[in-house]
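Missing here: one protein chain of the complex. Every other protein chain is in place.
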Amino acid sequence: MNDWLGLHDFIYYRTREGANWLLEGTFLESSANDIAFFIFTLSVCLITFGGIMLSMFMILWIERKFYARVNDRRGATTALRSLWVGENGVTAGEWWNMVPYGLGKPIGAINRWLNKVAGNSGHKHEMVNRVGNRSWYGVTIFPGFFQNIADGMKFLTKEHMVPSRADKIIFELAPFLVISSTIMILGMIPLSSGIYGANPELSVLFAFAIFGIAPLGVFFAGWSSNNKYTLLGGIRSAAQLTAYEIPLLLSILGVCIMAGSFNFIEIVHFQHSSGTWLFFLMPLGAVLFLISMIAEVERIPFDMPEAEAELVEGWWTEYGGMRFGLLFAAEYMRVYAASILFAHFFMGGWHAPFAGTIGSIPYLGAAWLAIPGVIWTLLKAWFIFTVVFVWARTALPRIRTDQILEFGWRMLLPLAILQVALSLVYRLYFFDASALSDTVAGGWTWDLTVLGYTLPWGLPILTTMFWIGLFAILMKDENIVENEERMYHIRTMTPAGTHTAGKE
Amino acid sequence: MAEMWITMGPQHPMTHGLWTLRVKVDGETVTDTEAELGYIHRGVEKICEARDFTQITPYCDRLCYVSAMTWAHSYVMAAEDLLEAEVPERAEYIRLMAAEVQRLASHLMWLGAFGPDIGNLTLMTWCLRDREMFLDLLQELGGSRMHYNYPRIGGVKRDIPIGWGNRLKAKVKLFEHRINEYEMLLDESTIWLVRLQGVGYATAEDQLNAGVTGPNIRAAGVNTDTRWTNPYSVYDQVDWEPAVEKPTSVKGADCYDRYRVRMEEMRQSCRMLLDAIDKIPGGANTHYQPGDEMILTKAPTRAPEGATGFSTYECTRGVSNFYIQGGGDGRGKNPYRLSIRSPMFITIPYVAKTMIGYKIADIPAIMGSFDPCIGETDR
Partner (left out) sequence: MVTAVTKEQNAEAAKAVVENLSSRFSDAGVVAEVIAHTSGKAYDFVRITCSPDQWRGVAKHLKNEVGVNYCAMVTGTHFPEGGADRGWEVAYHMYRWPIANVAAHTMTVLEGDKLKGDEIPVEFEIFIPLPAGDTPSVPSIQDIWEGADWNEKETWDLVGIDFEGHVNMHRVLNPHDSPVAFHPLQRQHKIRYHDFNEMYDDPQGFGRKPVDEGRVK
């Protein structure tokens, strides 16, 4: 179903009309369409690229603030806890007393209880409070947003140095490869069905072909800097990125098989018109996509190529100034692109969740459906970014390179092949093409009919339950008592907090 | 690819201090190492030959700045052996508590640096946040957060402030929950286990032969701890156990064992603190004036020629010894020779040898798990 905010077509037709009307009777009349096309392409690209890049500030902001909260750091953050604790001792006052008829008293009780249980003054001693006190000073409207712009401008003021014995041509070429290939992808990715830069028929193929140029640039950077550290980093990076391209592409192949198309917009439409997000039909593929993407964009836990502890920034150690700034920005652009791609492939893109159900509520439904699709895309992308990329980064250590490679080749690759096989089976045998529907409520192609009983959305429900169950079973500890030799997948022998020194 | 030498250091985020580790790598595998120390050699031993015994105490704080109280305590014990001074029991309890609080702070600093080395950046902020609690306690005793100049020959400089005991109890009890939080983050993370298990084996006998002591040996399955083998202060009167960990294999303790030993040591320190604050003679809520005989006995200031003093002390990183020969300048007011044995000076070359055969990515894991501190290494 097409999003109502169809800027692409809107601008196309308006520019044609406008150019024809404006240039009627002038000597440019015959080329009015071409001029219109130029203006149209320019504005559409600006909107797409600008939209993605400006909304990328949100990504940077989320990363910093969410990361900080997980680290229990102070800062201007929208912290849920500050709703009852206040900021630096300043609260909103006992506003519930102003609710008439004494109806606000329960709110006051909840507030007091929250303060007692999770507040600042649970301890009798000021010193301990100092540790637990989350506070910030002053009032800001956009807490921390402009920091990123300032950071970017700071990079412009730094010196660009080329190491004296570096391979100069390749040294200059490498960041160009990485950065430009990353930005090119942004043109392919639609923000909604009406906002996109370009929409070739095989846009998925093209996007991931471009995505795969970056490892080459990384390797060039590592080699040409004339630095043993960067060489090591570049080699590790090349190996890692190559290893994880394949499960990534195979999981996308699974998506394309399910959706029957290599086009972004059609894949998203398919999710709506078939009745369920692809995440529930292929959770294995979704997880594989995420893990491979984390490895592709070199974030913790897969950031061994730039591990600060050993390699001090890895393959981009020798770059200074805006080259480093743009490489850094390119990494975040790749993360953002990965998040938006996940939203498109597995979470229904720009379609509002439960469009049919909520959409039929009298006034709320209309409001729900009136939200432009681009907002949904961005919200989903930010959600996935926060929950997967940032959270994994804060909680997990780095994996060693050979362990990363082993994981990629020996575990993810077979699973990706399995996912492709499953996608084939689902599409061929469980897909009911006649139930595709383009209405607001979507279709119901994945129902399971067994012995006369129809389970609506049966296939996604069963699939999801199966994989969650498998995950839960595998998460449980192996039998520690029998299995004394520590192997990687066994947890610690004494669970946290239970070991007594001197006792067995 | 041919083998090449990589120089890690002296400026490097991983090395926890200023030293150079040169590694010869074949691809990603380490085939040889060379440790170069001495970048912050400040000549403390020579300087101390021109200082009074009381004036030496601040220098000892600066030996290992992360663990200052324990080094000052170690020195003061050796000086008391030299000058034949007695220490009142209350002062011994205060010194014990100060040393254990310092051990907690030092281990938290270790964990706060070790976690990011492995990649878990969250640990740095968590550990430093909790370390603040203990630095506040030590600040109340000594006046500053890192270099306290607190123990004196014959006792301590001033008594514990009123309310210090209550604050100590509150913080320690809070901290015991926080250790559980750390273990939840780390021990239940497969990646943490995968990085640390099977890496950096070292057996107990091998380590002791090479001079490595302290938590590193206790990770290899023997509970040797100077606090009971060569007892000092009042450690035999407070409730604690040495923290031991069963090594993974007959090849010895791996990095994971050493990490677990230090977590356990933090728990034992908490236990000791809670017990000591209850048992302190004179009570935790009385405050004696500086110089009162409950906390300080007047010690002789001159040591004749031929007298020697030696202390065996369980520092946070191993066993530290001070060996002082009397009879220096000022008719014995200064020491003739003051020799410091730093555990890390011996451990770092040993660790450099342990790394051979593992990958480059294992270097911070192995190095960090032995807890280096270069201040005491180079003196």
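Note that the chains are named A and B in the order they appear, and that numbering of residues resets to 1 at the start of each chain.
Following the convention adopted for this analysis, a residue touches a chain if its C-beta (ideal position, glycine included) is under 8 Å from a C-beta of that chain, and two chains touch if they have at least 3 such contacts.
This one's a predicted model, so the numbers in the text were calculated from it and none came from an experiment.
Colleague: Of B:61, B:80, B:117 or B:183, which one is in contact with the hidden chain?
Modeller: Within the whole complex, the residue contacting the unshown chain is B:80.
Colleague: Looking at the full complex, which residue from B:28, B:45, B:140 or B:292 touches the chain that isn't shown here?
Modeller: Only one listed residue reaches the unshown chain, and that is B:45.
Colleague: May I ask which residue of B:59, B:93, B:134 or B:235 touches the chain that does not appear here?
Modeller: Counting the whole complex, the residue in contact with the absent chain is B:235.
Colleague: In the full complex, which of B:151, B:200, B:247 or B:368 touches the chain missing from this view?
Modeller: For the chain that is not drawn, the touching residue is B:247.
Colleague: In the complete complex, the non-displayed chain touches which residues of subunit B?
Modeller: Against the missing chain, subunit B presents residues 37-38, 41, 43, 45-47, 49-50, 77, 80-87, 203-205, 208-213, 217, 220-225, 227-233, 235-236, 239-242, 244-250, 252, 308-310, 312, 319, 321, 323, 325, 336-337, 339, 341, 345-346, 349-350, 378-379.
Assume only the chains that are shown with their structure count from here on.
Colleague: With centres defined as the mean C-alpha position, give me the subunit A-subunit B separation in Å.
Modeller: 44
Colleague: Give the list of subunit B residues in touch with subunit A in this complex.
Modeller: Interface residues on the subunit B side: 4, 6, 8, 12-14, 25, 28, 115-122, 125-126, 129-130, 132-133, 136-137, 166-167, 170-171, 174, 179-180, 183-185, 187-195, 197-198, 223, 241-244, 246, 248, 256, 260, 264, 267-268, 359-364.
Colleague: For the complex, which residues does subunit A have touching subunit B?
Modeller: 70-73, 123-125, 127-128, 130-131, 228-229, 232, 236, 300-301, 303-304, 307-310, 312, 393-403, 486, 488-493, 495-497, 499-502
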